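What you see is the complex with one protein chain gone and the rest in place.
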Amino acid sequence: MSTTAPSGRTHPAGPRLQAAPPVRSGIYHRTVARLTYRALLGRRRALLLFCLPLLLLVIVSAVRALAGQDDGTTADLLQGFALSAMVPLIGVIAGTGAIGPEIDDGAIVYLLAKPIKRSTIVSTKLLVAIGVSVVFSALPTLLAGLVLDGNGQHLAVAFAVAAAAASIAYSAIFLMLGVLTRHAVVVGLVYALVWEGVIGNVVPGARTLSVQQWSLAIAQRISLDSSVTSDVSLTTGVVFLVLVTAVAGWFAAHKLRTLKLAGEE
Amino acid sequence: MRDSRGTHGCGADHYGRPVTVIATESLSKRYPRVTALDRLTVDVNPGVTGLVGANGAGKSTLIKILLGLSPATEGRARVLGLDVATDGAEIRGLVGYMPEHDCLPPDVSATEFVVHMARMSGLPPTAARERTADTLRHVGLYEERYRPMGGYSTGMKQRVKLAQALVHDPKLVLLDEPTNGLDPAGRDEMLGLIRRVHTDFGISVLVTSHLLGELERTSDHIVVIDGGKLLRASSTRDFTQETASLAVEVTDREQDLLVMLGAAGLTVQSSGHLLLVDMADEESYDLVRDAVAQLGVGLVRMEQRRHRIAELFTDDNPYGHPEDGPEGGPDDGPGDGPDSPAGDRAEEKSGTPAAPGTSQEGDGRDAA
Amino acid sequence: MTQPDVAAVPGPPPGPPAASPTDVIHNIGYRKYDGPRLGRGYARKSLYSQSLRGAYGLGRSAKSKVLPMILLGAMCAPALIMVAVAVFTHMTKLPVAYTRYAVLLQAVITLFVASQAPQSVSRDLRFKTTPLYFSRPIERVDYVVAKFAALATALFLLTALPLVILYIGALLAKLDFGDQTAGFAKGLVSVVLLSVLFAGIGLVIAAVTPRRGFGVAAIIALFVITYGAVSSVQGVAMSQEKYDVIGWLGLFSPITLIDGFQTWFLGATSAFPNASGPPNVAAGLVYLLVIAGIIAGCFGLLMRRYRKVGMA
Partner (left out) sequence: MTVIGIDKASRWFGNVVAVNDITMAIGPGVTGLLGPNGAGKSTLINMMAGFLAPSTGAVTLDGVPIWRNEQAYREIGIVPEREAMYDFLTAREFVVANAELHGLPDPGAAAQKALATVEMEYAQDRRIETYSKGMRQRAKMASALVHEPSVLLLDEPFNGMDPRQRLHLMELLRRMGAEGRTVLFSSHILEEVEQLAHHIEVVVAGRHAASGDFRKIRRLMTDRPHRYLVRSSDDRQLASVLIAHASTAGIELDWTERALRIQAVDFAAFTEFLPRIARDHGIRLFTVSPSDESLESVFSYLVTA
């Protein structure tokens, strides 16, 4: 994003609207991104971002030490812990954290009161959230897979790709929640733990409407291990992932555009 | 405890009966980066005392030390004759504290909350209930006291905060910005209440405020702390002494009046819509009166200007700066703002003559 | 005790009809208080009882009673059913050991901690009520002790009540008095420890998350994730038949800590895979030390936390 040259006039009076350059649009604004990164990684909640992948690696190291190299165990752990617990949790933290606290404490004003399209703000924050959650979930998943059985049956790569795809969708969903409600983290956790963690694993019908299953479809395609199965086809999975990401992102932008920072009188 | 002499300078008479409510002796508090209090020596007498201090560490640090919650780096302080270093708990039993910030849980009623706080102060259950009912009535909370506090207005919340500080019948209350967030009507009521806390309840009050005008109106004494040091402590009357300058405002023809008074031998300056007349002697009053009468214009105002506490924070220049504010040389000390450039003085002068003088005369409070 | 107030203001002025002594206008102005001022101990007790009642929503809005009461019900219902079954089918022993009950219903206990620990301490932080406490005679340690004790007691009530039901039921079913009493006593010891441990962990998390929702979520996440991780790795160890490892792994989540402790010290049957509790004396002692260490650590963290919060 190169900076366009606005009027650098120092005299305040006089209309500049006509002469002014257009409002900044696009999908990525460097400054918004920098602020978001620092908000996400510079605070206490970032600890959780580090803790969860660390926990995963500790567990897989322990398991590797116990069980040696084993494809079945690898698939179980990567699906049971990485994809169904860690990925959504990281998604909650990154997705809501990218925008929720700013709206909550009102600092978002400093972004909104700028000649920048609000859709640009949302898309930038979404990209940041995606970046952060991919780094903190797909990468550890890949590492965990390698530790467990060194990409045997392509399991490590399969689950890493699935985790990345899921991270994108989760980021969008939770970013939208962050715009919609002050209780985004709680709602997100309930969704992540209950829907994805329990219902998605137990109630068959719910599985078709589960980010975890959609991304599992990708893992199923990539891995050579027959124990990795999804309830949805690859096409369905990918279509749903794209659709959910796009709709959530659009809706978040729409909501931010009409966000009312009403006085609290 | 180390030193049980009659606390010279802490103003206690022979044995413990405090004449001063608060007495500090070269009290200092230093943090790694800032010095919050710097050898502060001040006595606070019974009555309502206003505390003025820059934002930041000083004020809250002093309150913490006085409540025995934070040790001083050096120096000593006594509250109600008790040493803050050793008798903290006892002091806190006899002192009430109303914080500046919100401190009320929204989901309980004022009654429940204040009863609970009364018990935290050591009142037995029955006494806690009875005193809560009385105290809430005294601060002006009636039916609302059974409703959850989340729905209260700012004024009602401030009343509950005051009630919890009074419920155990303290000898002294520390009120931190009690009028913060209140609109004019609410402020008038709160200031009236604060006066009553002293006059009717017999409780000494130390009240902080950033609004100097309201301290001038409410306090018997005023203590000004700046940069951790005592800038000045004296009675409000001393702070607001009359100056030798007479402010005159007329409905029309200021310039003519200025010329006339000048011709009559008076030194006159124009400031906004005011004329400032240096008082040579009593005759000056008559000269002004006659000049106005002769011009046939209305005499809106003629009063001696009073000093204001705000002057402590501006350049100590005499009145009569030109209206425009030049960019004053910024010489920031760490932590607080630079002295204001001279423009303040001029504008303040042209803007406020009504408020300070007259409200001091006694009308400000019964406006409601 | 209030009636004859300071009758300072006399009735009408000395006028024609002499005022009878019953005609008085009482002074209802400000009254001084010169009754007793009870000290820290009393304030601490008051805070304790208030917080304990608060944990069950007593003295608060009707809405805040709902969840704790439902959880208490959920905790007791299985015990009642078991007792009924035991009495009517003339069982020779209870279907569940006293020591096992809390482990089985850990989800309910977790929910209770997660909902009530934040309500106990996060509110004071969120709404900045803490300075009001510390500007009174009570000290930091009084506050922490009262809050800690109150939540531990609330948890003890939650976990001990079903055991009492089981015990009474067992006696009604004419099961062996000695066995039952011993089992009941062990169960009580176990839930005391559980209550203190869970209360400590819950309070520490709640005290660093002033936002109540975060606190609730963080507590649930901690209990669920650690338990999930421990049991899944235990599962792997089981499949590899490494039973000692199973026993050691229990150290890494709160409920399995309690399980390991009672398995070694109270002779309970472990709920671990293959019932593999702590493998040896050293392991048993480590369980005890870890539990004690966590409880002490939580207390220390709370004290530290409130030193900072103090009067902010």
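The first chain written gets the first letter, and so on, giving A, B and C; residue counts start at 1 in each chain.
Following the convention adopted for this analysis, a residue touches a chain if its C-beta (ideal position, glycine included) is under 8 Å from a C-beta of that chain, and two chains touch if they have at least 3 such contacts.
Computed from a prediction, not measured in an experiment: that's the story for all the values here.
K.L.:
For the chain that is not shown, enumerate the shown chains it touches in the whole assembly.
P.N.:
Checking the complete complex, the chain left out touches A, B.
K.L.:
Of the listed residues B:G47, B:P106 or B:G181, which contacts the missing chain in the full complex?
P.N.:
The single option touching the absent chain is B:G181.
K.L.:
In terms of residues, what is the contact footprint of the unshown chain on chain A?
P.N.:
Residues of chain A in touch with the missing chain: 3-6, 8-17, 20-24, 29-32, 34-35, 38-39, 42-43, 105-107, 109-118, 257-265.
K.L.:
I need the residue numbers on chain B that touch the omitted chain, in ascending order.
P.N.:
Counting over the whole complex, chain B touches the hidden chain at residues 52-56, 153-154, 177, 180-186, 210-213, 226, 251, 282, 285-286, 288-290, 292-293, 296-304, 309-310, 313-314, 324-325, 327-328, 330, 332, 334-341, 343-344, 347-348, 351-352, 354-355, 357-359, 361-364, 367-368.
The rule is simple: only the chains that are shown with their structure count from here on.
K.L.:
Determine the centre-to-centre distance between chain B and chain C, using the mean Cα coordinates as centres, and give it in whole Å.
P.N.:
46
K.L.:
Using mean CA coordinates as chain centres, what's the gap between chain A and chain C in Å?
P.N.:
Inter-chain centre distance comes to 36 Å.
K.L.:
Show which residues of chain A lie in contact with chain C when the two form their complex.
P.N.:
55, 59, 62-63, 66-67, 73, 76-77, 80-81, 85, 89, 183, 185-186, 189, 193
K.L.:
In their shared complex, at which residues does chain B touch chain C?
P.N.:
Counting only chain B, the residues touching chain C are 60, 63-64, 67, 69-70, 89-90, 92-93, 95, 97, 99, 101-108, 112, 116-117, 119-124, 126-127, 130-131, 134, 138, 148, 164, 168-169, 200-202.
K.L.:
Would you pull the chain C residues touching chain A in the complex into a rising list?
P.N.:
That would be residues 213-214, 216-217, 220-221, 224-225, 228-229, 232-233, 236-237, 239-240, 242, 245 of chain C.
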